[in-house]
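A protein chain is absent from this complex, but the other protein chains hold their places.
What follows is chain A.
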Amino acid sequence: MSSILRKLPSKERLLQVKKLSAEIFGANWNPEGKRNGSKILRAPLKGPELKNYYGDNNATPTFKDFKAWFPELRLVDPKEVYRLKMVDDRKKRNKGAPKKKKQ
């Protein structure tokens, strides 16, 4: 009496199916597991993400931009004023940056 279960397809036949499926879905067909470097080409590029680590310059304008766009408003950045005041104070106490070497 024969079994109701059909016999499994042969190994070659299964391989053929896998190959066809790889062709259809654009996958890499490499049954022997050879090192063909395709994983390097397959990986997404990391460059754009790496480049934008310190922020996108065009995302938002800065205070400096506004100053350049509207010079008639005479905008003053309090942080910059404070910094310049501190630099001046340090200079008075002879703690400023050293003078440039003369050529």
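Here is the rule we use: a contact is a pair of C-beta atoms (placed from the backbone, for glycine too) under 8 Å apart; a residue touches a chain by one contact, two chains touch by 3 or more; residues count from 1.
We adopt the following convention: contacts and distances are computed from a predicted model.
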item: Hidden subunit of the complex - UniProt protein name among "Vacuolar protein sorting-associated protein 9A", "37S ribosomal protein MRP2, mitochondrial", "Origin recognition complex subunit 3" or "Coatomer subunit alpha"; value: "37S ribosomal protein MRP2, mitochondrial"
item: Sole contact to the chain not displayed, among A:8, A:24 or A:45; value: A:45
item: In chain A, positions touching the absent partner; value: 34-38, 40-41, 45-48, 50-51, 53-57, 59-60, 62, 64
